[in-house]
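With one protein chain held back, the other chains of the complex are shown just where they sit.
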Amino acid sequence: MALLEVTGITKRFGGLCAVNDLSLSLDKGQILGLIGPNGAGKTTAFNMVSGFYKPDEGDITFEGKIITGLRPDIVCKLGLTRTFQVVKPFPQLSVRDNVMVGAYNRTNNRRESRQKAEEIIEFLGMQDVVDMTAGSLSVAYRKRLEIAKALATDPKIILLDEAMAGLRPIETDHMIDLVRQVSKQGIALLLVEHVMRVIMSLAERIVVIHHGEKIAEGEPQEICQDKAVIDAYLGEVEIDVKG
Amino acid sequence: MSPEIFFQIIVNGLFTGGIYALVAVGLTLIYGVMVIVNFAHGEFLMLGIYIAFLGNSLLGIDPYMIIPIALVLIFGLGALIQRGLVQRVLDAHPLNQIILLVGVGMLLVGLVQFFFSAEPKAIHVPYETAVISAFGLRFAIARLVAFFASMTISLLLYLFLHYTRIGKAIRAVSQSRDAARLMGINVNFIYYLTFGIGVAITAVAGVLLSPNHRMIPTMGQGYSVIAFVVVVLGTMGNFIGAFLGGLIIGVVEAFAGFYLGGDVKIIASMLIFILILLFRPAGLFGRKRA
Partner (left out) sequence: MTAEISKKTSSGPVRDWFRGVLLDWDRTQMLICFLLVGLLALAPLFIHSTYYLGILILATIYAFIGISWNIVAGFTGQLLIAQIIFLAAGAYTTIVLYNNFLISPWVGILIAGLVAGLFGVVVAFITLRYGLKVDYFALFTIALMVALRTLFLKWKYVGGAVGMWFSLTDPAFDKMIFATKEPYLYIALGLVVIGLLVQYRIYRSKMGKYFLAIREDEDAAAALGVNTSLYKTLAVVIGAAMAGVGGGFYVMYVTFIEPPQVFNLGLNVEIVMAGPIIGGLGSLAGPIVGALLNKPFAEIMRGALTGGRSGSSLIVYGSFLILTVMFMPRGVTGVLHTIYCWIIRRFTSEELGDNQNGPA
């Protein structure tokens, strides 16, 4: 049985169908990529899985339990944490405090929370900014902080929403490495990405969505050659990937 | 209840509502353009009424003649306050905006209290008790004039917003600040203008209120609260909503005053306020949820 089972979720906003009958599954320790053109519904799907939106149809099952429509904080407590496309740090709090908020997900003890936070901060190579306010961090560090916070909640799955967007190539390489290490810890990952290099090197399987519907699913090599995917999306990407 | 009393209450309510409408239109204009709730709004009405007092007691001028003076003075003051103070907090945390405006309001009340004392005052004009009788109803001249003046001013403002270049620029900014900027509109200038206009017409409402009306420096607060109710009722940022809302609240208050007594009539507006905030925060003209 898959760790995360998404079956036929649909979300409509007024007359617009943002996500239509989307299904996917994620196994323990697996890295699944979710790609598609802008506006395809990827973030909407994330919002549904993590509890920020209620699906109009369909179900989401996590570890065999139905979590459809549960509050985001409950979903997180159960073991599924998401990050945000436009990073959401706690600007006036220190990096340490930021991560501690995540760490408190599993403990009520300040010492434990602080220790865990500092371990994770070190894991992400952010020790030198541990006391700085999150609002004063550079983009690259903010992206790392976003992952640090998610890691601190001790999840079984992390939904990474465009964790590489806006990074320079060298920073992207760092992040790819970090993501790999996270995966090695046994955490399953669902990645939304536009940077093809990242998806191709990290994802074991890829789901492609377009206009809210799944148009392809398979291993990275198959996806690259899928006609529907090339027409809808990768065709554009030729231009993207030049940098 | 006899028809005469019923219609008399409506008339009185509309007269009061006209003032409310003017104040609310000013508030909603400011909100629509700058997305800021002017917590000092009522204080500008208070300034208007005290300007009328000054003009009347010092120079013996009839309050209605003071309207243009009040307009210009308060417009200038408003633009200055906007430029110097409000502008700085437009993108800050809402709490900072509220604090700043509360501070401005307090400062204005303090200054008026300092120079005029907290003793209640009033100006008296020869025609203050004059009444027209028609259709079996009584229309107090001063209030009748105030009503038509507020209708006229509201209409003029509406035409200004819809048929002049600057007016359209103001409406553009209220719809999308960035798009307006891209079109070459000097958004900051529009901000000064809007705030100035918004508080200026509120001050005019104060002048219109002045004949034989008890004035104390703290009177603005009550009008602020009513203005909030009206603006939320009529949908924040909506000109016509504020206008109609003002009239509606005026009439509602008149009936509440008749049945419950003058000192508690405000409870009707507060109940309406609370009900709207809970069940239809977008107001009469907005979508279901704000």
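First chain written, first letter: the chains are A and B, and each begins at residue 1.
Throughout what follows, a contact is a pair of C-beta atoms (placed from the backbone, for glycine too) under 8 Å apart; a residue touches a chain by one contact, two chains touch by 3 or more.
Since this is a predicted model, take the numbers as computed values, not measurements.
Engineer: Which is it among A:6, A:35 or A:76 that touches the chain not included here?
Structural biologist: Final answer for the missing-chain contact: A:76.
Engineer: Among B:14, B:29, B:67 or B:112, single out the residue that touches the unshown chain.
Structural biologist: Here the residue in touch with the unshown chain is B:112.
Engineer: Of the residues listed, B:71, B:100, B:201 or B:219, which one is in contact with the missing chain?
Structural biologist: Looking across B:71, B:100, B:201 or B:219, the contact with the absent chain belongs to B:100.
Engineer: Quick one: say which of A:30, A:68, A:105 or A:183 touches the chain that got left out.
Structural biologist: In the full complex, the listed residue that touches the missing chain is A:105.
Engineer: Name, in rising order, the residues on subunit B that touch the hidden chain in the full complex.
Structural biologist: Within subunit B, the residues that touch the unshown chain are 37, 85, 88-89, 92-96, 98-100, 102-115, 117-118, 217-218, 221, 225, 228-229, 232, 263-264, 266-267, 270-271, 273-274, 277-279, 281, 289-290.
Engineer: State which residues belonging to subunit A touch the missing partner chain.
Structural biologist: Touching the chain left out of view, subunit A contributes residues 50, 52, 71-74, 76-77, 81-84, 88-94, 96-97, 100-102, 104-105, 108, 110, 113-114, 129-133, 136, 149-150, 152-153.
Note that in this section only the chains that are shown with their structure count from here on.
Engineer: When the centre of a chain is set as the mean of its C-alpha atoms, what distance in Å lies between subunit A and subunit B?
Structural biologist: The computed centroid separation for subunit A versus subunit B comes out at 50 Å.
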